[in-house]
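One protein chain is absent from this view; the other protein chains keep their places.
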Amino acid sequence: MDMFLNAHFIGSLLQSTLRVTTPLLLVALGELYGERAGMINIGLDGIMTLGATVGFIVGYITVNPLLGLVIGAVAGSLINLIYAYSTITLRSGQIINGMALNILAPALSIFMFRQYFGVTTKLIQGTVIKPICVPVLSDIPIAGPVLFNQNPITYLAFVLAILTAIFFNKTKPGLDYRAVGEFPRAAETLGINVIRKKYIACMICGALAGLGGAYLNTCYIGTYAEGVVAGRGFIALSAVIFGGWRVRGLILATLLFGFTDAVQLRFQTILPVIPYQILAMLPYLSTIAALFIMRNSGLAPKANGVPYSREGH
Amino acid sequence: MKLVTKRFLVVMLVVALCLAPIGCASEEGGDSGEDTYKIAMIANASIADGGWNSACYEGMIGAAEMNGWETSYSENVKQTDYVATFTEYANLGYDLIFAPGNEFSDAVKEAAASYPDINFIVLNGEVVEENVESIMADNTMIGFLAGTLAGLKTQTNEVALIGGMEITPAMQSIDGFKQGVAYVNPDANVSIAFTNSWSDAAKGKEAALSLIDTRDCDVFFGISSAGDAGMREAISDYDNRWTIAQPSDLLDQFPDIILTSIMNDNAQLIGASMKAVIAGEFGNRVFQGGLNENVLSLGTFGESANDVIDEYMDIVEGIKDGSITFDYNV
Partner (left out) sequence: MNENVLQMKNITKKFGTFTANDNISISLRKGEVLTLLGENGAGKSTLMNVLCGLYKATGGSIFIKGEKVKISSPKDSTGYGIGMVHQHFMLVEALTVLENIILGKTEDRALFIDRKGTKEKIEELSAKYGLGIDPDRKINQLSVGEQQRVEILKALWRNAEILILDEPTAVLTDEEATGLFEIIEKLTGDGKSVIFISHKMKEVLNISDRIAVLRAGKLVSEFKRGEADGSTLADLMVGRHMVESEYSKMDIDDGVVFSARNISYNKESKHSGLNNVSIDVRKGEILGIAGVDGNGQSELAQLATGLLDPDEGEIFLKGEKVTTFSAKRFIDSGVSHVPEYRNKMGLIGDMSVTSNLILKSEEDPKFAKYGGWMTDAKSARGYAEEQKERFDIRCSSVDQDTGELSGGNQQKVILARELSLTPDLLVAAHPIRGLDVGAAQFIHDQMISARERGCAILLISTDLSEVLLMADRIAVMYEGSIMGIYDGQKPPTSEISQAMAGKVQEPSA
């Protein structure tokens, strides 16, 4: 075991953790913006798929993965407007509309991809945004590769997380935003435009979920395969709950998942006697265990998932 | 009235969204004359997954072209709908129905019993009936071919295999791979990681990186479908890491890292069954295809394989002529 517990091993483990965490954190932040305005969106997985596809196609055509990322986020935001219109304006159920997104968005993605590339059986290779490697600093053991050799989007995700925490806790608009998820009627009486805030929340949520999806195909890997999202949207969703609707909790939750996922892949080679199926469960088991320990249910926004009507009762 | 309209709109929206992804069955080929034979494939995922289903679909198209058949397919079919989809094609009078995977076995048995005049083939299956054949590439041989090349090439004496899930064909390949490595290089160590998915390309990348970090593996063999693409990307960032591709020739995409590709020609497998149908000899058969049956073949060799290619080709010839053998343990 000693050969593994060296600086290189730990450094690369943590680096891997951050890579896995990045898309989860982005999407979980998106969901946090949604739920803080009372909008539970279980369609994150679908939005991510669309973001990944659109991001890849645009990145491939323009040979500009950064543009792919941006358009992926825009696409996520736009498709989430369907959910927004159904749940906010028509006040239909959030769960069923989220489910519908999970069905619609991947189908739409396949359609677009095949429209452009045809039914190909070979994987198409696009370009990716490479990690930024800060010279000298990245050579520091452990901290170097972890802190100074990361994808720019990873930095973006953590900066966004910090800004989000500041927004919700320190600013006036953030306070108003929270009131919408807690008690929309009270917010309305105080001159806050609840409906508009909810729409904005959905657009932010869609944009970040789209960005998280696009990250997979413009930063993480350069090939597109249907199903690349592989349930990450649901992990992000649970990270919001387990993180207690707080940014700090969310970062910890996604890091925990990323870390255990990175660890289990290494355990597969270090401890081949353990069946991989058990190791592959580790990230999920640890998330569930953490959910049990944290018992965060009381921290949920009070009006989460409840349709709002101004003259309703 | 307004409320009613709204409710109606919501219902319509939901219905529309739910109907959206229902798989499209498209027919390809010219006008069907009565005497044209027809084959249909049923996939439980996308036929464009860049891995297993893609290879199966291409194999069917290839075999159909060679033998002048018409084709059709249904994709993203759920397990609960297998039998119904088989029945549909049987009712449409398809001559041969192609089920690409052992997971279809039970459904094939059920449908085949109801339609004794329709022929079924199961890829990697074990079912054998009057009107059912199981066909498969020699997975152990695939593994052995990759393992010997990896064992010859490795400089760190650490070779790796990345799998998707633990299914029988994968276990056969792994078994062959281990035998192949041991045959040429008894000192080399084989590490195996599973992505636990067929579609998570990113996981393939992480798995490869973790194999490099923990074991310093330098030759990789991927049998995890989409995960293989992630694996290739991961190792192309490094010097002196190589991979053996499958199931088609991928050298032009990654010329620097691919040693060679082990090509699995499903067209030959399916074509053999088609010929049997036409000849009226179909049924009661398990067909396992290897190098000698032209089901397996080697792709173009990359320049990085130059130092081992002679030694390797001797082994390949040995397998063909039977002087080198391996065991079928799985």
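In order of appearance the chains are A and B, and numbering begins at 1 in each one.
One rule holds for everything that comes next: a residue touches a chain if its C-beta (ideal position, glycine included) is under 8 Å from a C-beta of that chain, and two chains touch if they have at least 3 such contacts.
Owing to the predicted nature of the structure, the values given are computational and were not obtained by experimental measurement.
K.L.:
In the full assembly, spell out which visible chains the left-out chain is touching.
P.N.:
Per the contact definition above, the missing chain touches A.
K.L.:
Using the touch definition from the top, which of A:Val63, A:Cys133, A:Leu175 or A:Val306 touches the missing chain?
P.N.:
In the full complex, the listed residue that touches the missing chain is A:Leu175.
K.L.:
For the full complex, which residue in A:Val159, A:Ala186, A:Leu271 or A:Ile288 touches the chain that was left out?
P.N.:
A:Ala186
K.L.:
Spell out the interface residues on chain A facing the chain that's missing from view.
P.N.:
So the residues of chain A touching the missing chain come out as 170-173, 175-176, 178-179, 182-183, 185-193, 299, 301-302, 310-311, 313.
One rule holds in what follows: only the chains that are shown with their structure count from here on.
K.L.:
Report, in whole Å, the distance between the mean C-alpha point of chain A and the mean C-alpha point of chain B.
P.N.:
Whole-Å distance between the two chain centres: 32.
K.L.:
Which bits of chain B are touching chain A when the two form their complex?
P.N.:
Those in contact with chain A are residues 6, 9-10, 13-14, 17-18, 20-21, 45-51, 54-55, 57-58, 160, 166, 191-194, 196-207, 209-211, 213-215, 225-226, 229-230, 233, 248, 250, 253.
K.L.:
Can you list the residues on chain A that touch chain B in the complex?
P.N.:
Against chain B, chain A makes touches at 4, 8-9, 12-13, 16, 19-20, 82, 86, 90, 92, 96-97, 100-101, 103-104, 106-108, 110, 113-114, 119-123, 125, 128, 216, 220-223, 225-228, 230, 261-262, 265-266, 268-270, 272, 276-277, 280.
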